[in-house]
Each structure stands twice: as C-alpha cells, then as structure tokens.
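One protein chain is absent from this view; the other protein chains keep their places.
Note that the chains are named A and B in the order they appear, and that numbering of residues resets to 1 at the start of each chain.
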Amino acid sequence: MAWDKKDLLGLEYLSAGEILTVLDTARSFSEVSTRSIKKVPALRGKTVVNLFYEASTRTRASFELAEKRLSADIVNMNVATSSVTKGETLLDTVKNLCAYQIDVIVIRHAMSGAPMYLARNVESSIVNAGDGTHEHPTQALLDMYTLREKLGDLRGRKVAIVGDIAHSRVARSNIWGLTKLGARVTVVGPPTLIPREIEQMGVEVSYDLEAALKDADAVNMLRIQREREKLSLFPSLREYAKLFGLSKDKMAGLPAGIIVMHPGPINRGVELSASVADGPNSVILEQVTNSLAVRMAVLFLVTGGTSLHPEHLSA
Amino acid sequence: MAWDKKDLLGLEYLSAGEILTVLDTARSFSEVSTRSIKKVPALRGKTVVNLFYEASTRTRASFELAEKRLSADIVNMNVATSSVTKGETLLDTVKNLCAYQIDVIVIRHAMSGAPMYLARNVESSIVNAGDGTHEHPTQALLDMYTLREKLGDLRGRKVAIVGDIAHSRVARSNIWGLTKLGARVTVVGPPTLIPREIEQMGVEVSYDLEAALKDADAVNMLRIQREREKLSLFPSLREYAKLFGLSKDKMAGLPAGIIVMHPGPINRGVELSASVADGPNSVILEQVTNSLAVRMAVLFLVTGGTSLHPEHLSA
Partner (left out) sequence: MAWDKKDLLGLEYLSAGEILTVLDTARSFSEVSTRSIKKVPALRGKTVVNLFYEASTRTRASFELAEKRLSADIVNMNVATSSVTKGETLLDTVKNLCAYQIDVIVIRHAMSGAPMYLARNVESSIVNAGDGTHEHPTQALLDMYTLREKLGDLRGRKVAIVGDIAHSRVARSNIWGLTKLGARVTVVGPPTLIPREIEQMGVEVSYDLEAALKDADAVNMLRIQREREKLSLFPSLREYAKLFGLSKDKMAGLPAGIIVMHPGPINRGVELSASVADGPNSVILEQVTNSLAVRMAVLFLVTGGTSLHPEHLSA
C-alpha cells in the first residue's frame, strides 16, 4: 500500500494498510544494521532535527542512529536541558527551524497534541516521538514489528498490556495499532491506573494479571513511573511488583511460549524480575534492535520514499 | 573582490568590498538549501568547532546546519552548560583545540574582544558568533543580505534600528555594515538604552519611533532583554511596547512597503504584535533562511575559498 502522509502523529490516524506499509518497509531496512558498513544513502542531503522538550537518551539515540544509518544530516536540540527557550512560542521555534528547509522534525513534547498542531502549520514532516499521555507511535510500531516477527499475522492474537494504562502513551499507541491489525488487547493494572472509558478503545480490562495472561500470546509490561507511588495511585512498589510484576514463579503458570516485552528502561524487581527480563521469553533487546529499522522506515516514508528501490539500500 | 582574511571578527574590520564579497558569495550558496540533496562538498574534510560560552540554540543550530551543508566535520562544545572548564584559561582551551588541526572555531563569548584576542594567537580561523556587547557580524550580514534581496543597492536607503542600542551587538554590527554600504541609519529607543557617543558611529538618534520610521525603507526591531526591566532602564515592558513596539495600528501610519526585521526570538506583544510579526511587511523567516547562506559563505571564505568554483556547489 502506498504511503501519502507527510507526518507520523499517532497510530489513531493510520489505517491498517498504512501500519503494514511501515512494518514491511522496516523489514527491508532491518538488514542494514547487520552489515559491516551500516549505512544507506536513502536520506543523503536531507536534514532532520531532533527537537526534544523532554529529557530522553534512549529514544533520542535510537532516532539519531536511524537517521545516521540513512545518511541524513542531523541537528539535536535538547530544549529540556537548555536554558534558551527565552519565552518563544513552540510554533515560532518550529517555524524558525522550517525556515532552514528542514525535511523532518522529530519532536517529543509534554503537551498532548503538540505534534499535530505543528504538522498543520508547517511544511516539514513531523514525527511524534512521544507527546504527553497521547501517543508514542514509533514505540508501538516497533512493538508490533517485534510481535509479527515472532507470531506472523496478528489477527486473533491476544496481547496484554500491563501497568499504568492511564498515563501511558505507549499503551494508547499500542491499543490503536494492535486493534487495527485485528489483535485482541487486554489492559491489566490496578483500578486506579486504568481509565474508566478505556473499553471504548475496543480493549478488555482485567485487574488480575495471571487470569489475563492465561491465554495470551504476548504481554507488554509498561514501565511504572516511581513518581506515581508518591501520588498514592498504588500502595507501594513492592505491592505493585507482587500483583502486576512478572517473576519466575508467575511465569511457571503462563503459556510456555508467551512473549514478554518491555519498552525500557526496566525497573528490575518491579515490572520484571531479572530472570524474566533476561529469560527465554523476553524479546526486550530485540525490541531495541527493531526500533532502528522501524524508525528508518518511518523517516524514509514521511520524506516521500513511497517505494524502496535497491539504490536506497546500497552501501 | 578577493577575500584574504583568515577570520571574521566584526564588520568594523571589513571594507565595503569585503562585505559585498560575503553577500555575493552567500547568494551563490542560497540555492543549495532548496535542493533535494541539500549538501555541497566545499568543506569536506575540514573540521569546525562550535565553541559556545553562552547558551544558544538558534545561532548554534544555524551555524551547525551551514557547516553540515558544506560537508564539514563538526564538534560542538557548549561550555555554558558544561561543568568542565576546570579553571583553564580561554587561550589554553583554544590552543588545545588548534592542536587538533581545527580549521575554524566559531565562538560565542560574553567577553567583548575575546574572538580578536584568539585570532591573534592561533592559526585556526576564528568566526565571531557574538562577543559581549561588541559585535555579532553574521547576524548583521544576514540582515543586510535580506535587505539587499528586497531593496537592491543599499546606498541612500534608510534603516532604523529600534530597541536596546546600548547593549546590542546586533545593533553595533548592523551600524558598521550598513554605514559602510552607504545606508543611512537611525537608532531609536528610550534615552536610557541609547549611548551618548553613538552618533560618532555615523548614525542619527531618535526617541520617537513613528517620526523615525516616517521615511524609512526598513526597520530592525531588536529583542528586548526582559532582565533590563528589573534594572529600571525602562518603566515596564508594557510601556516599552507602547512606545517602541510595532502594532497593527502603528503600521497603518508607516510607509506601505516598509520592511520589518527582527533577529529573533520575538517577544510577541512587546517588540511586535502577532499581526506585524506574521504580516506582509515581515521578512523575519526570510532572515532565518538567509542565515544559512550567509554563514556558509563566511565559513567558505575564511577557510581559503577565495573564489567559488562549480565543484564547490555540486552535490
């Protein structure tokens, strides 16, 4: 299926066909990072700005590597750690960047909807690298890419998403994407962290981890923000780990081949015990590896690469 | 006119012919950023260090993009945000950099004269990206480039510079450059922000914005530093905006084609109302776009590119 969008704002706004186009394009790019010369000229002479209003090392490094392996020119602007916003509006900052004929702006912002607002007002492509509690589409795409590598077609597959559903942009993007591809999604967590209206997104809700995983093909263990503990949204990290974490003991009662995912960074001993995080069911490092191919595909598609010619992949 | 300077320290030290050489070279480079592959090999294998002792995202990003589009290798050193100066002298820091055979050091420093001091003591080219209240020559060059694109020859043209003339390196560089090219310059602002001796630079002084703009071809609205308010150099931002800001109402009384410039970032509602900043007289985003071509030209010239051959501009 052809891609005709200039931006990637969220999986809510993509069709199943468009999601599959990203995932199929990512498969073509996945081989690049295994070469001796890990570089293709697909974005040579294009300029990408990584504009991060929230501190991030992992997502920023993943995007930066994807951009470098596509031969793009890159400028990093970490506004979170900079004292130089000087009261300028977000739109002015971005319009100024676009005046440099920037091809893509990868943006992370604490305000839900900021990428969409920008996309409507500037010509450069906007890639959402996480906006507030709204969406984190490239994370969900790499999660789904990883699932498809393991399970093939996701139609009818059951995926559980466990943790702080209420505040998680990773959860929201996964729910949009997985349901569009025909997977059955169950969200699991303490009632205080699951919003009432979530069932309207087409998911089931469970407050019992082991019951929910009994027949699941995969489980995505969200990172718990330690800050939530102070807000009394759950009794304690220890209690959370006991009820909603995965330990070796609990794994014994689950389907043998269940796929364990985590967007990272892991709180070892909370969401996952070390033996599960590093165990045979974990695909966590594969998720990281796949993040590059998925982000390369997104950057390629939003800059107008509607089909992948061999020269895009030549070294 | 040939260029034989290893550094760009300020417009005070350039002849009219040298200024025109930069501006003409910039015009040749301006087309590069409109290409699909926005890159030329003019500085391939040259090394540029961006050494910023004052926080900056805009100027640093502009220089970095100019360097990348010239294919230079770049190292960013943001000393403002770093804890690692360790008491070393500025000259030792820069001599150490030069020991790496750095071709160009782009420096921003709070001390007026720091770039000149370095230029006399090291072999690398020094480009002044703003020194104290002294000069910000590339900003003035891009302002003049923008004016020439709109007005052609600047001889006899009237340009007003409005705001905190006393503390503005942008104002000083513009005054040097514009008067050398034969323009008539009027500086406008509250008496507390205009130094007494400024007329010796060959400019007129006005404390009345509308009177000064009555017959002006262009006006450069300097950013007001909000910190100055605390120093009681003007009664309040609201009062400043009323007297020295440009609103839609005031624009009605000015020459229809007057060019409105601003070095950014804009304090909307202070120097400019939104309708003026985004209105038909504003060339503010063109200034941003032109900054790349001008900085590419400066980097090209100081590294010995005395004339521009076609291969410098081939992709």
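Note that in this section a residue touches a chain if its C-beta (ideal position, glycine included) is under 8 Å from a C-beta of that chain, and two chains touch if they have at least 3 such contacts.
On a predicted model such as this, the values are computed, not experimentally measured, just so you know.
Of the listed positions B:Met1, B:Ile37, B:Ala99 or B:Ala211, the one in contact with the omitted chain in the full complex is B:Ala99. The chain omitted from view is touched by exactly one of A:Ser15, A:Thr57 or A:Thr89, namely A:Thr57.
In the complete complex, the hidden chain is touched by one of B:Thr21, B:Thr47 or B:Asn174, namely B:Thr47. Touching the chain that is not shown, out of B:Leu20, B:Ala55 or B:Met77: B:Met77 (per the contact rule at the top).
Where chain B meets the chain that is not shown, the touching residues are 44-47, 49, 73-75, 77, 79, 81-89, 92-93, 95-97, 99-101. By the touch rule set out above, chain A reaches the unshown chain at residues 33-39, 55-58, 61-62, 64-65, 68-69, 81, 226, 264-268, 285-286, 288-289, 292, 315.
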